[in-house]
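For this depiction, one protein chain was excluded, whereas all remaining protein chains were kept in their positions.
Labels A, B and C are assigned to the chains in the order they are written; within every chain, residues are numbered from 1.
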Amino acid sequence: MLTLDADGKQGGGGGVDRRFEVLPAGVESNGEGGSLLEISMGPQHPSTHGVFRMDVVLDGETVVRLKPVFGYLHRNHEKIAENASYLAAMPYTDRLDYFCSLTNNWAYALAVEKLAGLQVPERAEFLRVITAELTRLQNHVCLAGFLMQDMGASGTPLMYGFREREKILDLFESLTGARMMCNYMRFGGCRTDAPPGWLEEARGVVDRFPRFLDEFENLLSGNEIMMARTQGVGVLTRELAVSASVTGPVLRACGVDYDLRKVDGYGIYPRFHFRVPLGDHGDTYDRYMIRILEMRESLAILRQALDQIPEGPVIDPKAKLRGFRPKPGEAYGRIEAPKGELGFYLISDGTANPYRYRVRPPSLINLTVLEDLCLGHNVADTVTILGSIDIVLGEVDR
Amino acid sequence: MTPWFLLFGGLVVVGALGAMALRNPVHCGLSLVVTFVGLAGTYLDLGADFLGLAQILVYVGAVAILLVFVMLLTRTGRGESPEVRPGGWWWGGLVAALVAVGLVGALASVSGWKPRSEPMTFPTVRDLGVALMTDFVLPLQLVGVVLTAAMIGAAILALPERRGGRVGRTPKGEEPEQ
Amino acid sequence: MAANVDQIFVHLMQMMVDRVPDAVAPWVRAAVGVGAVLGLFGLLFGLTTVCERKGIARMQNRLGPNRVGPFGFLQFAADGIKSLTKEDVVPRSADRVVHYLAPLALLTPVVLTFLVLPFGRNMVLMHVDTGLLFFFAAGASTELAVFMAGWSSRNKYSLLGAMRAIAQMISYELPFILSTVGVVMIAGTLSTVGIVESQAARPGEWLARWNLFTPWGLAAFLLFLIAAFAEANRSPFDLPEGESEIVAGYFIEYSGFKFALFFMAEYLGMFASSGMAVTLFLGGWTAPVAALDWIPSWLWFFGKLLALIALFIWVRGTTPRLRMDQLMDFAWKFMLPLALLILPVVAVWHYLGGGWRGWLFCTPVLAAAYVLLGRALVGRRRIQRRVYRYAGEGVAS
Partner (left out) sequence: MNPAQPYLFLAAALFIIGMAGALARRNAILALVGIELMLNAANLSFVAFWRHGPHPDPQTGLMFALFSIAIAGAEAAVGLALIIALFRHRRSVSLEAAESLKG
C-alpha cells in the first residue's frame, strides 16, 4: 500500500507532524503501518466545478475521509432578496444555478404566484414548460460533457455538448434577450411573447436533438473505459438518498420514483405524456444514463408543447409589476429543476419586500451525500462522483 | 588511464561519497544513481557494452527506483532522525580504514602481472547469448530460480498482514489493490 | 538517381566530414548528426504541438490556434518565446537542486534514445550491437527524473503524480520490453539496423517481411504501442498528470522554461517510442512492397513515424482516462501474460518457418489468449450496458 508523505505547507513545515491532527482517534494509522495523506482539492482545482473544496484524507489513493467545504461563492442572496421588492429578486434567481436561470425564475414565480394567488395564462404556461425543458436539455448535455471531462476525455465530449447547448442558448437569446441570465418569468406569466418564427426554430432544434443524442450515446454510453470508470462507483443507496432528502436525477438513479412534474403536477405538466426513467444501481453510470434518458423524455414533452401551444396573452393582465404587495401569508413553490427539487419559501408581511425569503437549493442538498459516495473509492472516482452529482456553486453557496 | 576513466571514475567516487554522506536519504538515493551511471560508463569504456547497458537498466531503472520508492513508503525522505549511529563513524571509519590499508597495500604490491598473450576479442551480444545458452546454462537457470524465489519472497514479505481490516469501505466487487 | 536521393543525407555528411582533418572527423560527424537530429525533432516537436492542438480542435468543433503565422503554424514559436520569458517560480520549500535537475535528467535520456534509431538506409547516429538495449536503458532512466520532479516540488499532488508515474512506468516497462523480444528472436540481433534489415524484402519477393505482417508481430505491435502510450503518459494512460484529479501531477510546480522542457521531453519520448515501433514492427525505413523501393528510405521512416504520431493525437482526442487500479490490472493481468505468451509463439513460428503452418498455429493461440485474458480482466466486474425501466412500468418502487 502506498503511503505518501510530503509537506504541502508553504515554507517547509520541517519536522512538525501534522498528519494526525484532522483525524478522529483511532484513524491515525491505516492499520498496515502506513499513515494517511490529507490533501485539499480546491478551492482552485480543475475538477471541482467552481470554487469548492474537498478536504480529502487518503490512504494511498483510497479516500477514507472527505469533507466538502463551501461558501466561497456566498453572495448573501436570501438577505438581499428580503431587502428588495419581490420583482427585484427575480434577476438574482438567475444567478443561483447559472446554467438553468429559467427554471430558477419559474420556481420563484411559482412561489410568488401561490403567495399572491395569481393565475397564469395558457400560453405563458406553455412557454414556461418549453423554456424549462430546453433548460433541462442544455443542463444535462453539459453535465454529461463535464462528467467525461472529469474522466479525462480531453474536452471532446464537452465540446460536443457545448455545440448543442449553443443552439439552445441562441433560442434563449432570441426569446429573452440574454443567453444565460434570462430573467424571463414574471408573476402571472412571462415577460415577453415568443418572437415570430421562434417556435418553428425551437421545433427545429428539438427535431435535430435526438440525432445528436444518438451520436453521443454511441460514442460514450457504451465506451468501455467510461463504463469501467462509472459502473459500481459511488453507489447511493435508496435509504440514504431518501433520508438525506436527495432529489432529482440523483434520487431517481437509485430507483426512487419521485419527479415533481408527476408528484406535484405544477404548471401544465399533467397534460403531457412523459415517462420517468429509474435506475437500479444508484451508481455514477446510472446517474449519467438517467440524465440521458431524461433528455429524451424532455424532447417528448417539448414536441407536445410545441404542437399544442395556443395563442393568447402571456401575462395575467391583473398582475401588478410595480407596487406589488401580496397579502400577509406564506407560500412554498417548488419545481423539478434539472438538478432536483428547487423550492422558494416566502413569507409576506404585506409590504413590498418579502419578510422571509428562503431557497431550497438542490445542488447543496444533493452534495451532502458526497462523502458517503466517495468513501473507499479512488481519488479519481471522487472527481467523477462529484461530477455526476451535478452541482453549481452559485446555487450551493447562494 | 583514459579521460573517460577519469570522468566516470570521478562520477563513481563523488556519487558514492554523496550516497554515504548526504543527510537526506532521498539525496543519497539520487547520488547513488550518479555512481551507477559512472560505473556503467566505466564498463562501456572497458568495452563491456552489454554489461554497461544492463547496469543502467537494472540499477538505475529498477534498484534505484525501488530504493526511493521504499524511502517514500517508510517516510524517510525528511531527514528528521539522526542519520548516523552513535559511535557509528568510529566503528565504520576504523573498519573501513583497516580494509583500505589492506586493499591498497595488496593492490600496490602486485607485481609480475602477465600481459595478455593474445589481443582482446570483444564478445558480441550474440556471443554472450550463445555462451549463456551453452556453457553457462546451469548458472542461468539457477539465477532464474533465485530471481523467482526472491520475487515471491519479497512479495510475501511486503504484503500487508491482514489484521483488523482497512479503514474506509472497500467497494463491492473490487478487491483492495495491493 | 533514386539511390542518390536515398543517400543524400549520408553524402552530405560525408562531404562535411571529408573537409576536416581526420583527427576531429568523428567529433564533427557526431556533432553534425546530433545537431541535425536535435534540430529536426525539435522542429517536429513544435509542429506536432500545433498540429495536435489543431487536430483535436477539429475533433471538438473548434478552430484551434490560428493567429500566429500562416494558419497558426508559428504558434509553437510564440509559445516557446513565452515560456522562455516567463518567471520561473520555485516553491519556497522545494528541494531546489533536485527541482532544477529534474527536467534535465528527464530530457537527456530521451534525447539519447534517438542515437540508435535508424532514420534511413545508412542513417543511424550510433551503429551499435546493443541498440535496442541502449534504447531501453535510456528509457528506464527517465523514471527517476519523474520521481525527482515530483518529490522535490514538495507538493502533495506532485508526489501523488510521481508515485503514479513511477508505478505506471515500471508496470508498463515489462510488456514494453517483452513485446520486443519476439522481434529480437526472429532478427537474431539487438542492433536496430540489423532488425530493420531483417524486415526488408528479400530479392525476388514482392512483399516486405515486416514483423507486422505476422500474427505474433501484430499482437506484439499492439502491445508495444499500448505500452508506449503508457510510457509516454498519453491519454488514456495520462494518470500521472490527470488534470482533473491531480491537476498536473509531477510537474505541477514547474513553470516557464522548465515546464517547457518537461513538455518537450514528453513529446520527444513519444517520438522515440513511435520511431522504435516503426523500427521494430513496421520495417523501419523499408518499403512495404518491393515495387515502392524507389521512394527514399528516410521518407518511409518519417511517413510511418508521422502516421503513428497522428494515431497518438487521435487517441488523445477520443478516450477518457483509466483509473489507477484499472491501469495496473491491465498491465499485469492482460498485457504481461500476453507478452509472455508471445515468446513461445514466436519460437514455434520460427521453428515452423512461418508460412501457412505458422499462421495456422499462431493465430488461434493468440486470439484465444486475447479473448480469455480480456474476459478474465473484465468479467469479474460485470461491466455492461444496462437497460433502464420507467416509473409505472415493471417493478414499481
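By definition in this document, contacts are C-beta pairs under 8 Å (C-beta built on N, C-alpha and C of every residue); 3 or more make two chains touch, one makes a residue touch a chain.
Bear in mind that the values here come from a model prediction, so they are computed numbers and not experimental data.
Undergrad: Could I get the residues of chain B that touch the absent chain, sorted low to high?
TA: Chain B touches the missing chain through residues 1, 5, 9, 12-13, 16-17, 19-21, 25, 28-29, 32, 35-36, 39, 42-43, 46-48, 50-51, 54-55, 58-59, 62-63, 66-67, 70-71, 73-74, 76, 81-85, 88-89, 91-93, 95-96, 99-100, 103-104, 107, 110, 113-118, 120-123, 127-128, 131-132, 135-136, 139, 143, 146-147, 149-151, 153-155, 157-158, 160-161.
Methods note: only the chains that are shown with their structure count from here on.
Undergrad: Between chain B and chain C, tell me the centre distance in angstrom, where each centre is the average of that chain's C-alpha atoms.
TA: 28
Undergrad: Which chain B residues sit where two or more other chains touch them?
TA: Residue numbers touching two or more other chains: 72, 77, 173-174, 177.
Undergrad: So which bits of chain A are touching at least two other chains?
TA: Touching at least two other chains: 2, 4-6, 232.
Undergrad: Can you list the residues on chain B that touch chain C in the complex?
TA: So the residues of chain B touching chain C come out as 24, 26-27, 30, 33, 37, 40, 49-50, 53-54, 56-57, 60-62, 64-65, 68-69, 72, 77, 124-126, 173-174, 177.
Undergrad: Mind listing the chain C positions that touch chain B in their complex?
TA: Its residues touching chain B are 95, 98, 128-130, 133-134, 136-138, 140-141, 143-144, 147-148, 151, 159, 163, 166, 170, 173, 188-190, 324-325, 328, 380-382.
Undergrad: Going by the contact rule set out above, which residues of chain C touch chain A in the complex?
TA: 56, 59-62, 91-93, 151, 154-157, 159-160, 163-164, 167, 235-236, 238-239, 242-247, 316-326, 378, 381-386, 388-393, 396-397
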